[in-house]
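Subset of chains shown; positions unchanged.
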Amino acid sequence: MTKLKWGLIGGGRGSQIGPAHRLGAQADGLYTFAAAALDHRPDEGRAYARELGVAADRAYGDWQEMLAAERGRDDRVDLVTVATPNATHFEITRAFLEAGFHVLCEKPMTMTVEEGEEIVRVARASGKVCAVNYCYSAYPMVRQARAMVRAGEIGKVRLVVTSFSHGHHGDATDADNPRVRWRYDPAMAGVSGQFADCGIHALHMASFVCDDQVETLSADFASTIASRELEDDAMVNFRMGRGTVGRLWTSSVAIGRQHGFDLQVFGETGGLRWASEQPNQLIYTPVGGRTQVIEKGEAGLSDDAARLSRVAIAHPEGFPLAVANIYVDLAAAIRGEARDGLPTPADGARSMAAVFAAVESAGKGGAWVDARPPMFR
Amino acid sequence: MTKLKWGLIGGGRGSQIGPAHRLGAQADGLYTFAAAALDHRPDEGRAYARELGVAADRAYGDWQEMLAAERGRDDRVDLVTVATPNATHFEITRAFLEAGFHVLCEKPMTMTVEEGEEIVRVARASGKVCAVNYCYSAYPMVRQARAMVRAGEIGKVRLVVTSFSHGHHGDATDADNPRVRWRYDPAMAGVSGQFADCGIHALHMASFVCDDQVETLSADFASTIASRELEDDAMVNFRMGRGTVGRLWTSSVAIGRQHGFDLQVFGETGGLRWASEQPNQLIYTPVGGRTQVIEKGEAGLSDDAARLSRVAIAHPEGFPLAVANIYVDLAAAIRGEARDGLPTPADGARSMAAVFAAVESAGKGGAWVDARPPMFR
Amino acid sequence: MTKLKWGLIGGGRGSQIGPAHRLGAQADGLYTFAAAALDHRPDEGRAYARELGVAADRAYGDWQEMLAAERGRDDRVDLVTVATPNATHFEITRAFLEAGFHVLCEKPMTMTVEEGEEIVRVARASGKVCAVNYCYSAYPMVRQARAMVRAGEIGKVRLVVTSFSHGHHGDATDADNPRVRWRYDPAMAGVSGQFADCGIHALHMASFVCDDQVETLSADFASTIASRELEDDAMVNFRMGRGTVGRLWTSSVAIGRQHGFDLQVFGETGGLRWASEQPNQLIYTPVGGRTQVIEKGEAGLSDDAARLSRVAIAHPEGFPLAVANIYVDLAAAIRGEARDGLPTPADGARSMAAVFAAVESAGKGGAWVDARPPMFR
């Protein structure tokens, strides 16, 4: 099978997300890393791309240059990953979709609901594959949870409880560190801090596993470090389309929690638990029965969970391979196979609607507000 | 040292809380089980009391009989534990206090805020020791957490996050079981179901460890099993006197969680975690440092934590000994020694104010309301 | 039901095991603490006994005085607990049995195999209840494990793997501390250090849960701190009567392990795991199936496990209540009810035979030797 050609925008030297994308795209041998525009400093970006094995003529200084050059090539890249600063995701994603490239966009997909809806429309019109990197949803045991919910193994879902709470911004003496500060500065981060950064991962996860959508929400935001204009801690209660009650806590000042992303789903006939720091186990309890450990790689998993496991049971697979799973499914989708697990532009738009709804609700003392993008109401 | 004389009201054969009180009172050899009125069926109560070693003339048919007889004895009981159905706590507690007995009352102390304030006044006037059985606060490692917070070891507390969520009422086919149903029936349970049953333990714990009081709150209640009039799942956000943000989730439909009572406290310079299913460890992370395990029984614990450990490090001490710790402190208090860890009538009144505030807030779509009893505003 | 009268020998102020016995005997209200000889310093022992509520005339200066006085009383104690230094267990246990008292003896029951066999004979002749305090075997989930093995739920047992390894003697700078040093001094401790102290708990547990006896063993002993004459780390391989392979590791220099007592049992159709630091869960995996968590207090446990749980599921019960379970079963046995879970003098004799066998084997470079007392060959 011929490899797909892959291009990366953003993710320069020292970035956190760049390595995850390079590992994700390359691990399974499905893509050639063919083009890149890695840095806002053109020379640095070109040099780093060449170090990483990209040919000199496809090591670009910026995304516009890359777009212009690649669209004209016969061997143009098939898939572009957008891993630039958040405020630029919308423009770049739109441009590449319109030019006929498949696109994987980092979250948040856009900075506004309107932009989110625009990407939905552009992606649909383009006929190209467009996905948002809610990569946690690609862990085998998250897919297993979704499959069990869909198969009715826990009955109608009553309640979903999720948190994404770490403590890495908990040091007030470090609050002015530029790597931290921008996240709480409306000029850089937009209307929301921690909820827009981590909370939307948890919100997507809840929707993904419950196979349902958030309709209304009520939020409580706090800036526990006084210098912050945006929230570093948030609680969001929500209701989903089929009546499921939701509870989502996200924090960046929860000192001692490292990653702190977990999910609990409770239905009429069972409960499920999953945590991103032990991603290879799914904990399942049938009502009235004993708690069981479902292991990645065990016999009898759902098709999706089995397909996305690479090595034997109890050989852990981690975050970079969850990202790789997104690339596996993208490769299939690009080749025309259906992959319903890929996070969509609609997911991206829904996230932004939830962010704006949470900001509104928190500003109104927790009032319940509609959390859906207008186009999905 | 002469043993104190102890009497138990409620806690008859088959009750859950009766064994915990008998173990708690007897384990350390501080009390003689001298009198009892164990059951609403007088003969059954008398018979069971005799089986448990209570003298026949002090095995009473009801609390009124016990009150009348004991108040006239020279060797009357020193301490009375009230472990009857919730709606009777107020009346019995008040009567015994007024008659000059020390009282340990099960939670909830009362059914209304007004009754709660009344107990505060009666207890104060009586000069007797009155405590409420928020027994989790008597675990050595909870006392250690409180001591560390008070000593400033995690700095100013920014955030407290607690849950008390189990799944034991999650089976809809069991919802009409009388042992379950009454908890969601306003005629029996009052204005609140799960929050009044378990949530107030978590709320007390948050206040206890943070050494602060809840002032305002916003609640979201859900009855995930349709036949229930009262909530079986609740989320309560709150603010404390010194600005601490609080998040409290309580549920009885969280299938797979057994006890599910845990606490996380995050301050300026560190974080703490404790869970009731592993009560002998306290997890501590200094900001910027590594997570550490503090063990019950290790060298260098706070006075309170050290004093309330009985056996060596890593020899687990469980729930009955947490209850026993309440009795240890009660014995000291009865003998006139100061014991500031004992949960007070004020704590009981505050709990009821929080329950009514949560009900009000949930009814108003999450509006923030004052959570304090009028007497403490 | 009339309470039994209980006497304690040893376990004076500051001892570790004294509190466990007092809690164990008193927690369930089955015994009155009626007599005591708590200390090798007569006045200190008498004073401490009176502090603990023992009547002045039964607060004795030594065990001989206690024996002489109690045997002459009409209200003599029913049960005597021997919690004195190891080298005195034999003499005291024998004397009280011969005088017609029921006896609970701390481990090790004796210092030699011959003494162990002597206690077996004396106990048998006396017609009295005599038990050895292998208290871990009285945890409900250990009883559950044994019941499952007996019921064939894991098939024929192939393999049992156990460890009792802590690090509390790992500090060489503390090796001369008298509380530590005596354990590695043959003049005080006898022929073995760590194996005789902790290893025999693990060996008893293996026998108890497998319902089988150790027949042969091979040992490797090490003194990892050079000043020690006796081993502080030992590995013992063994074979049981029905062919089960055994592996037992015990250490006192395993820094970071606190209690470190755990058990794994593997049969033809399943495996079980239990650890003393989380004693309320038993982990069970059927062959080819998922790992399950069996919780103390869940529905459907074995009779023994259910009977010895006091409070509801997920309310932890710890070490002192495991000791209390020994006292519960002793009370039943004293009243003539069969209690097959109580550790017997034969268990005590077998432990000593295993200790001497391990010493012999380690001295012979790991040669396999018979581990049975002569009387049980």
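Order of writing sets the chain letters: A, B and C. Residues in each chain are counted from 1.
FYI, contacts are C-beta pairs under 8 Å (C-beta built on N, C-alpha and C of every residue); 3 or more make two chains touch, one makes a residue touch a chain.
Since this is a predicted model, take the numbers as computed values, not measurements.
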Number of identical chains in the full complex (with 3 shown in place) equals 4
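What we mean here is this: only the chains that are shown with their structure count from here on.
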Chain A to chain B: how many Å between their CA centres? 42
Could you grab the centroid distance between chain B and chain C? Build each centroid from C-alpha atoms only and quote it in angstrom. 35
Quick check: how many Å separate the C-alpha centres of chain A and chain C? 54
Going by the touch rule set out above, which residues of chain C reach two or more other chains? 295
Using the touch definition up top, name the residues of chain C that touch chain A in the complex. 288, 290-295, 298-299
So in the complex, the part of chain B that touches chain A is made up of which residues? 154, 158-159, 161, 165, 167, 170-172, 218, 220, 222, 224-225, 233, 235, 237, 245, 247, 249, 251, 253-257, 264, 266-268, 270-273, 283-288, 291, 365-368
For the complex, which residues does chain B have touching chain C? 1-3, 16, 19-20, 22-23, 26-29, 33, 51-53, 166, 168, 258-260, 276-280, 295, 310-321
